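A protein chain is absent from this complex, but the other protein chains hold their places.
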Amino acid sequence: MTLETKLLGVTLKNPVLMASGTFGFGEEYAGYLDVSRLGGICSKGLTLHPREGNYGPRMWETPAGMLNSVGLQNPGVEHFIRHELPGMRGLGPAIIANLGGGTIEEYVEGARLLNSAGIDILELNISCPNVKEGGANFGLKPAIATQVVSAVRKVFSGPMLVKLSPGAENIVEMAKACRQAGADGLSLINTLLGMAIDVEQRKPVFRNIAAGLSGPAVRPVALRMVYDVVRAVDCPVVGLGGIATWRDAVEFLLAGAAAVQVGTAVFQNPEAPLEIIDGLQRYMERHGFEHISDIRLKK
Amino acid sequence: MTLETKLLGVTLKNPVLMASGTFGFGEEYAGYLDVSRLGGICSKGLTLHPREGNYGPRMWETPAGMLNSVGLQNPGVEHFIRHELPGMRGLGPAIIANLGGGTIEEYVEGARLLNSAGIDILELNISCPNVKEGGANFGLKPAIATQVVSAVRKVFSGPMLVKLSPGAENIVEMAKACRQAGADGLSLINTLLGMAIDVEQRKPVFRNIAAGLSGPAVRPVALRMVYDVVRAVDCPVVGLGGIATWRDAVEFLLAGAAAVQVGTAVFQNPEAPLEIIDGLQRYMERHGFEHISDIRLKK
Amino acid sequence: MPSEMVTVRSNQEVGEDVFEMRLPSSVPAKPGQFYMLRREGSALLLPRAISLCNQEEDTLTFLYKVVGEGTAELSNMKPGDKLRLTGPLGNGWPLEELSGKRVLLVGGGIGIAPLLLAAKALRQQGNPADCCLGFPHQPFYQEAFQPDCGALSIATESGVAGHKGLVTQLFDPADYEIVLCCGPTPMMKAVVALCKAAGTPVWVSLENRMACGVGACLVCTCSDHQGKNRRTCKDGPIFRGEEINFDA
Partner (left out) sequence: MPSEMVTVRSNQEVGEDVFEMRLPSSVPAKPGQFYMLRREGSALLLPRAISLCNQEEDTLTFLYKVVGEGTAELSNMKPGDKLRLTGPLGNGWPLEELSGKRVLLVGGGIGIAPLLLAAKALRQQGNPADCCLGFPHQPFYQEAFQPDCGALSIATESGVAGHKGLVTQLFDPADYEIVLCCGPTPMMKAVVALCKAAGTPVWVSLENRMACGVGACLVCTCSDHQGKNRRTCKDGPIFRGEEINFDA
């Protein structure tokens, strides 16, 4: 019995990855859990140029979830390659660089730099506001998303995941389109669009009004999307959204995910990712599964 | 200061209505809270003909939410008019009949019967599987939804809400289309599509795989949709989705809702609707609001 | 008030993973009815359905087994902690049909809980029921039944006490005019089959996932043999065993 598995040709110690934006560049959490035991780490969302992110409040707690409006604060791709990546590399888990952008050109330039940087996998985050189109998300309509994906595909030769937004008009059509445009695999879901209003101050909490919802609250929605996408495309799918326990992770693996990511759950319990790995191992032993891919629902 | 307010010309004691499918026909809860204090009650979703609903498990608890797969079990419109409506009428609150259907003809026939039945408001539930189109939801694409709405509009002359699905490809476009097709007002959101897998039995919990997610978990998503729709259409909007406390209700009223509905919250606390009414009253007193409409965010 | 915040009087382990909780209430309930319980500030959305096990003056006693998060949360409650109590709910045992009849109570595991008040009611009518209780391993709470039953027999699958084997081996339904039964579904199915064969009417107390508990939401339906839906919470939880399709 082994937890070891391959994702887009990359060997992972186990299928438990840390989701982008929730685990920094890995070193921040190094004192609080044994980071070397993780299957992989997705970097904080990078953009070609450094960004300071959004002003005003950036977080609001909701029932079994949280809204965030960090706004892609990051040091930029070059700084990442020079200063964060070497440390990340030293941690042990596979390194997935998460890349966003405001224009297609920005995505392409970022991907070009990452192409020779020695990352294991590129995760293309298409849930970013499209600066030229008045801020509409790249991830809503297949026609726009595929422009980004195929442009990046031309300059990035390594394994590439495309991370889908649950706001896509039709998640299955979006998945098929991204696959056809050159994605080697898909990851989903990014945050759902939500908002909150401060009832005593009587104004929306966030300057941008809307913010991204994550955490256990979204899990049933994420699971349904993963289940549908797995059945519609012929490539590996990485499932995430609200995974907090080994049971949650197993739900996604049963739905057909090749690997899972853990995000928000690490905030409530830094040891959650390791508890998930241990629980997964016991689950596989109990059910007599040899490989991660055996977990998948039959039929 | 008064909680009394008008919705589509109908006077409500207060803007707190009970959501369809969660409060039966009102009498079931009569022993557990003072039903006469409610602003209104939406009936269990009706269809022209009686339905037994879905087989197999119908409910699964999720973090701050629940999935349901009741499948429109109901006694049919005629039975409702003859047997349930008189009792409902006697309770005091405004009566909103929630109508679904599997074909446009079924919707139209049901609405025709309800037109002369003495209900206060019709709430058209367009989140129903379209039997002729392989079960795709009527509420996803404006072109299909407007067929239902305009057909019903021709036979129903009273005040009509159209209840939107959060699965709509674009909720704002859907809202505009339904308004133009004859809705006097809109209510949103219905349940989000989700699913669950039983990890020990290793199969999806529900026979239909997907089920409807409701409860506090969905509130940030519902609030964002209500906020956006209020700003895009020129008709009253009824907000719902995860409202469990007076604060939650006030969030929707601040977002511009004319009234709110309480669904899942009544399961965890039968007194929740009355606590919401009382809390709303105190909130208005504290902030010096005269009318419900004064709560709405300025600008 | 049938839905109110109450304060835990006591809560203690009385068997392996089996707890007894006492709560105050002045509303009279019928044997076989149940309540919905939810800890104040619970991490879980829904309350849990628990049958009334005993009622003395203003005290309700519940007997419950820890099987998941909700019952674990209940088991961690201490005297003085608050919970929302809604009920009594459901129909209760058909006591009117039992008077003067030879009655057998059959309980399996935690399913013995709703039978105790039936035993007490029958004893008070001067018509004590015989009682067969089955447990996988260590029996619990059988001493509470002792004074209120006619003959009391115990079966355990592991053989630690009483008959080694299944509760269904303890009785012949032909000896009784009516049987009341509560336990795991396979056991209730077996008891119903035995009773049917013997022509003895049998009533069962069913469990099903619930949300409202009052008949409003229709998530708890079970099916009769005609394929008609019955609400476990409102039309039940107690049904004629012959009517229910356990395989629906």
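Read from first to last, the chains carry the letters A, B and C; within each, the first residue is number 1.
Keep this in mind: a residue touches a chain if its C-beta (ideal position, glycine included) is under 8 Å from a C-beta of that chain, and two chains touch if they have at least 3 such contacts.
Keep in mind that this is a model prediction, so the values were computed, not measured.
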Checklist entry - Taking the complete complex into account, which shown chains does the hidden chain touch? => result A, C
Next on the checklist: Using the touch definition from the top, which of A:Val70, A:Ala117 or A:Ala232 touches the missing chain?
Outcome noted: A:Val70
Checklist entry - Which residue, A:Arg37, A:Arg58 or A:Arg296, contacts the hidden chain when the whole complex is considered? => result A:Arg58
Checklist outcome for this item: The one of A:Val250, A:Val266 or A:Met284 in touch with the missing chain is A:Val266
Checklist outcome for this item: chain C residues touching the chain left out here are 41-43, 69, 72-73, 76, 78
Item to check | For chain A, the residues touching the chain missing from this view | outcome: 21-24, 28-29, 31-33, 44, 52-53, 55, 57-62, 64-66, 68, 70, 73, 215-216, 264, 266-271
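Everything below uses one rule, namely that only the chains that are shown with their structure count from here on.
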Next on the checklist: Over the chains that touch one another, what is the least number of steps taking chain A to chain C?
Outcome noted: 2
Checklist entry - Distance-wise, how many Å sit between the C-alpha centres of chain A and chain C, to the nearest whole number? => result 47
Checklist outcome for this item: CA centroids of chain B and chain C: separation to the nearest Å works out as 36
Checklist entry - Which residues belonging to chain C are in contact with no fewer than two other chains? => result none
Checklist entry - What are the residues of chain B that contact at least two other chains? => result 62, 64-65, 215-216
